[in-house]
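Quick one: structure below, then a few questions.
Yeah, one chain of the complex is gone here, protein chain that is, but the others are all in their spots.
The chains carry the letters A and B, assigned in the order they are written, with residues numbered from 1 in each.
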Amino acid sequence: MSGRPYRLPESAAQGSRIDRSKTVSFSFDGKNLTGFAGDTVASAVLASGRKVFGRSFKYHRPRGVIGLGSEEMNALVAVGEAGRKEPNLRATQVELYNGLVATSQNRWPSLEFDVGIVNNYLSRLFPSGFYYKTFMWPRSFWESVYEPIIRNAAGLGEAAREHDPDTYEQMHVHVDVLVVGGGVAGIAAAEAAAASGKRVMLADENAVLGGVADISVGSIDGKPQGDWVKAKAAQFAKAGNVHVLTRTTVVGHYHHNYVLAAERVADHEPSLLDKGAPRHRLWKIRAGQVIVASGALERPIAFANNDRPGIMMASATRGIVDRYATAPGMNGVIFTNNDDAYLTALKLHEAGVGVARIIDVRANASSELAEAARKAGLQVQTGAAIAGIETSGGGKEITGVKVAPYSKSRGRVVNEEKVACDFVAVSGGFNPVVHLWCHNAGKLKFDETIQSFRPDRHNDPIMVAGAANGTFDLAGCLEEGYATGEAAAKAVGGKTGKLTKAAAPGGGAGSVEAIWFAPATGKYNEGNKHFIDFQNDVTAADLELAQREGYESVEHTKRYTTLGMATDQGKTSNINGLGVISDATGKKIPEIGTTTFRPPYTPYSFGSIAGTKKGELFLPVRRTSIYDWHIARGATWEPVGQWRRAYCYPTGGENKKDAINREILAVRNKVGLLDASTLGKIEIKGPDAGKFLDLVYTNVFSSLKVGKCRYGLMMNEMGFLMDDGVTVRLGEDHFLMHTTSGGADRIAQWLEEWLQTEWTTLKVFVTPVTEQWAQFAIAGPKARKVLQKLDGDIDFSEDAFEFMSYREGTLAGYPVRVFRISFSGELSYEIATPSNFGRGLWDTLMEAGASEGIEPYGTEALHVLRAEKGFIVIGDETDGTVTPYDVNMGWAVSKKKEDFIGKRSLSQSFLASEGRKQLVGLETKDPNDVLPDGAYAVAEVKPQPPMKMIGQVTSSYWSPTLERSIAMALIEGGLSKMGETVSFPLEGGKVVEAKIVSPVFLDPEGKRQDV
Amino acid sequence: MSDPVFNSALAHAADHDGAKDLSIAMREISDRGMIDLRGEASSSKFKQAAKSVLGLDLPVKPRTSVSKGNITVFWLSVDQWLINCPRGGHHKLLADLTKALDGMHSLAVDVSDMRAIIRLEGEHVREVLMKGSSIDFTLPEYKAGLVRRLVFAEIAALVHIVSDKPDTVDIYVFRSYADYTWKWLKATAKPGAVIGLFSKAD
Partner (left out) sequence: MLIVHCPVCGVEGDETDFHCGGQAHIRRPASHDPHNITDEEQRDYLFMRFNPKGLHFERWRCDRGCGKWFHAARDTASLEFKGYYGITELPPKELQAQATGQWAEFFKARAAETGATRPAKKAAKTSAKKASKK
């Protein structure tokens, strides 16, 4: 590579986007380069004389810039370093800033010398469906051999491995009219819609409005299109009902006109990040009407080796000349099937870049532009096509093209002629950008005039205008823009406003002749690749092979060949692919149909999808009022839903196991304090409250006395346990229900649902009050003594405050509700105080208990304490398929009540049958063996699986109280197997034997809690 | 005997009286008491009883609020209201309500500690709210007095537009989420992240 500069000399006609007074330094693949403010990475690198930007996906062929904007599928680069590195950015879209670091992708060890190029010479091993064909067998090779190879050799860029230091955010907005695309049609649509006074949002992916107005034919109101664009942009900025989003790509259209748009806020100016700007912002827009004015994209022509660096789209060629004063080369050949490319020839000529020849596949070219080209002295050859490319440096430098006469029916190349050149500008016609139209099931129709698909029907409030609609002439774009803008405003109830419409001279978009394949010199597919999908390295031969192999449906062909997949989503490849299939099958394109365009239109960052959800905001975390105390005490956390509960409190170098054992023994021997604030609390009141509770619980609550507590079981309609807890009767028609921590919201909604939808005549109000109360369990033989030390109006003596009853009053000045209930089997009180007093009361209790040796205990100690007593935990002993009978709690299922939720299901044959798993206790033969949670019990131990499973461990702990392991398990017919031994084969071959026992390991008479 | 120790939901945040360097002004409000009231809006007896205690008519129009003196009542549902009054005064108010509603199908509960209130002020408040919820607070119906429950930054919240021009908005979240909400707002209301939605250039 010579490194010769391609920047054109300063002139008024070229370089509209760059500011030559501001030099910008950046690096590409480690080489320090300079460009000008306003350059893109593509234009600046091209200006430096480099044409190769990367290697292709499958064959690792050198690739250069092909397009002008987001449609670029070759020149993908990674920008940024370390955590800020973002792969797969289109070099044509990346705006230059000082210090930008860009690296090419898909090359190893370097862009100039790439080991993967060997794939190019082995390409006969990589036909369509090569993944399916090559890597089929043996299965086990997938993980260990094939996948790593494929992952190393193929794929697009590599993601950053470091933490991304930037912030991202999302924004929601409702607008009356959303216009997608800020070209001439989009601007006209936005202006017309805004004239009604309605709220209009105009989104465009480029840094400035105008689309390709600046590089297209025609004037508006007698002035250059660019002047009109600038005037309108200024008008929008002043309007209070128009919001313009630039650098914002509308990436998806969904149901009910929900639209996602990705704004690149700080990519072009990283200094904004320091001021707190998010790097990207994802807009979630709800629009009354959407107007798609997304323009059209030029399509390539499939000729032999049409992927060589230096072959660009004709419109992109004049774009880099006009906007960035960058020449694609010294001497070019134009290859076209339409009139538009003649403008490129003229612009190149005007800029002093050589135009060796215009090669036009059409038999005649007599448009105004063609005549102008001839008049300028440019050589026009009609009825001809490029049959081959000559290159040097391993395909990296073009030295010339082979031109041969062309007519549609002739497949062979005769009379080829060599034309020397160093770049080629290609135009195969234009495809309306219909992606957004199609995201939510919009239909397309094939238009013979433009040889492409354009929008047809849509069920949503969405319209299309301009080139996106296949309208390529300027007057037509303006007209459609205004018309859709007015129609959209009217559809959302806007009144007709004042609007002065601009005018453009009429004038044809010119003719286009379909060419899907240009025959090549030499043997077919031997060194000649006609690329259709550059990004996925899909060639015409691949598509033809797929047809021969019977992939008739275009959707099957897509998946078999990977045509139009990945980030490209068929932007440039779709129609050409269909054209090749059409030629191969003899079917017309509309008969073949098109593949589905899926969101996103272009990729957008994971950061913007995550938005603020990172770091400590990754998940909403719920804190009890004791949270800070837990931290200060060195608690480790157990997440329970979004709550953080203290798991245990290791002190003085203890490990967790020691801490848990210490906490358990403190409760058994002295007194412990547990933060149980997360328990669900629901106030239930009304004349039918008792009747209602009888319907939602398996047991009876209408008979509960005021001031008393009762443990209740809740099933769903299928008869499976879903929650449990203690409910208290506060008054004749007033109850307070406790639910599990995880069930708090769910159960409150569950109760509401039944009241609103089934038992609609019951007079009951349900108000969740979980967070009003901080709630603590003070448990252990000294619990009463601690409470009696504190001032208050509650008599804690055994006779005055009996087990399973409730008191309200004050304790040490705090308003409290006290429930004498026990989940540990010890003498225990649960004390609730309003949350803002929670920490104060906690500190008071800890202080009062100090002399009795009070210790805080966490959720793990709580679990062991209850397991020693054989109490179940919903979600441990139950898994959504467990009935009260399965856990041996038939005593809590009322026989008298006619109806309650789940009752009838309990007698369904499959729930009432013998042999269901039943809850039992387990004592391992070796008391030091603690079974793993979930371990399987088998009918018979065999040297290797399969073994018949007869049950599983639901809870398993070391019990410091009993100084042995304890476990609970659901075992088939377990209740009738008391005393029998079951075997648990563990991972690694160890088999643990355990005796089936009662799950109540400690104090079966319940003496400890009733003192 | 000493007075009970009171800790508001955001007491642990050093700047809960006023966060600095943001595009909005932001502080915790902890001096309000709250009562959740359930009852049958169709019963004039119920509404009359409530009025006799509160001194105002319960709002029956969805998403509205009614204020008189230092009491503001939010409409929460067709049979549910949130009464907002000075903290401390809520004990008597609740006792009076319970007494007045005796024998009527109703439920009045003290929920003063159930939610945290964060007051947001300034011209960018609505924009910040729109970064966390699917609701467009710039639409004309979002005027002073409006109350709306919503999903905000993934959690359940309630927004009360206390006044507009200039905007003062109270956001109510369940107490356990106060810290998360506070941090979320601080991360989002960065001056450099202001959008200026539909603002006019000079």
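Keep in mind that, in the parts below, a contact is a pair of C-beta atoms (placed from the backbone, for glycine too) under 8 Å apart; a residue touches a chain by one contact, two chains touch by 3 or more.
In this text, all values refer to a predicted model and were calculated from it rather than measured experimentally.
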In the full complex, displayed partners of the excluded chain: A, B
Touching residue (missing chain; options A:E752, A:E852, A:D876 or A:E923): A:E752
Contact partner of the left-out chain, one of A:Y258, A:W637 or A:Y711: A:Y258
Touching the absent chain when the full complex is considered, from A:K903, A:R964 or A:K977: A:K903
Interface with the unshown chain - residue positions in chain A: 254-256, 258, 286, 459, 717-718, 749, 752-753, 756-760, 885, 890, 893, 898-899, 903-909, 912
Sites on chain B contacted by the missing partner chain, in the whole complex: 62-63, 76-78, 80, 134-135, 148-151, 156
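We adopt the following convention: only the chains that are shown with their structure count from here on.
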Centre distance in Å when chain A and chain B are each reduced to the mean of their C-alpha atoms: 33
Parts of chain A lying in touch with chain B, wherever the complex brings them together: 167, 169-174, 199, 237-243, 272-278, 281, 284, 286, 612-613, 616-617, 620-625, 627-628, 643, 683, 685-687, 734, 763, 765, 767, 769-773, 791, 812-815, 834-841, 843
Chain B residues within the chain A interface of the complex: 1-9, 12, 30, 36, 38-39, 79-80, 105-107, 109-115, 127, 130-136, 138-139, 153-155, 174-180, 183-184, 187-188, 190-193, 195, 197-201
